[in-house]
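Working notes, structure below.
Below is a slice of the complex: some chains, not all, each in place.
Order of writing sets the labels: A and B. Residues in every chain begin at 1.
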């Protein structure tokens, strides 16, 4: 977040022509990898994320086995060519933090107590980054979990709200994040009304927070519908194949 | 790679029921009210070799923060600003489950949440930390050492960072040829410039109850926590839901409101602790 020197909102429209409360073009596909138990490709505009799920399976390390539930492992990783400047492949502090918050955004819906002493592994690769990589990752991981047949209480959908040129806007991209003054990613299990991820990078008043949360909820609802359609499409396709 | 924590603190899960029952009556197992912090003590100027420092005791939790100013090179996108670098280490002295090694995800999350609160609120005036604009700036190293862990490391660290920054004295810097800068730490030319005060307030959720400043036992029983970064002018300068559980919308609103209220109290305590420190005039 640096000072907003660039005018990004003009006449109620954003630099890419979107309205304030409009999502980018969202694409989703499941079952894109054969080796993984579940997988998904999710695109929010130019942001592209792949998620793969392995498990429930024997934990990689013995000490990870929990007697009463599955261990959830999660890695968020950015491909070296996904960013403007080439990213070194070693995990950054940012990637380590995001792996944790993404795991904690998914744990509240996974019925992990059904698979004691196992591990459910979620591997996320950001292959092109244009803002919103963590929210696209959560959306993708949730689909990959469903594709792997992991029982869940609900899907988790996620999107960020930003504050740009003084306006609250939905699903900010990289330019808006760079020149905006706040970025608030939110993840929810919409059917349960549970907020499973909330971060704020920037400064807001209490009133702005409430507005931003409502904007995020509206976006999440739309994404959730696309998730459900994507899964339905897969099931139907499978049936047709029979 | 992040995974579900497997080193459980030795708190019997039975205790959870007792705790929930008592929380329903507005008190905690440790006798505190739901919105009550443990006693807070902050000693500044504790480390002679640091340029600023603070030892914070929050109940039995102890955190030591040290600041070092060194000559560095600015980042291309902020050529005239000093570099703020915040690290946290959970020392093996602090807990039977901490081992030496590079910071784990918890230490990294702690450092990054505090960093965002300070950076986004512009608490430190980094523009005052240029030495040769575009070429040489101060590196402002903030190192957080957790010495004793009895819960709520982040609020203890966050208070310690602010207290240490507020009492940091900038050493004399002489600019030579070829962008060389010679530092003389025996002479202090100014206080580090603080724009505003910011701290975190941690609100833990246990069952349906929200309580501040969870101790280690409460952390082992909680569902999740919300870390609210709060400025002295009453703004939200950062949020982080942490832990495997969730919040409802209503709980979030309540937690943020608690955060804004308690933040004022904590900032007053930090400001008080800073009074005792000698000032560079």
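Criterion: a residue touches a chain if its C-beta (ideal position, glycine included) is under 8 Å from a C-beta of that chain, and two chains touch if they have at least 3 such contacts.
A quick note: this is a predicted structure, and the numbers were derived from the prediction, not measured.
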item	value
Stoichiometry of the full complex in this file, given that only one copy per chain type appears	A x3, B x3
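Methods note: only the chains that are shown with their structure count from here on.
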item	value
Subunit B residues touching subunit A - in the complex, by the definition given at the top	1-4, 6, 77-78, 105-106, 108-109, 111-112, 116, 120-121, 224, 226, 229, 231, 235-249, 252-253, 256-257, 260
Complex contacts: residues of subunit A adjacent to subunit B	1-2, 63-66, 69-75, 93-94, 96-97, 99-104, 107-108, 112, 119, 182, 184, 189, 193-206, 209-210, 213, 217
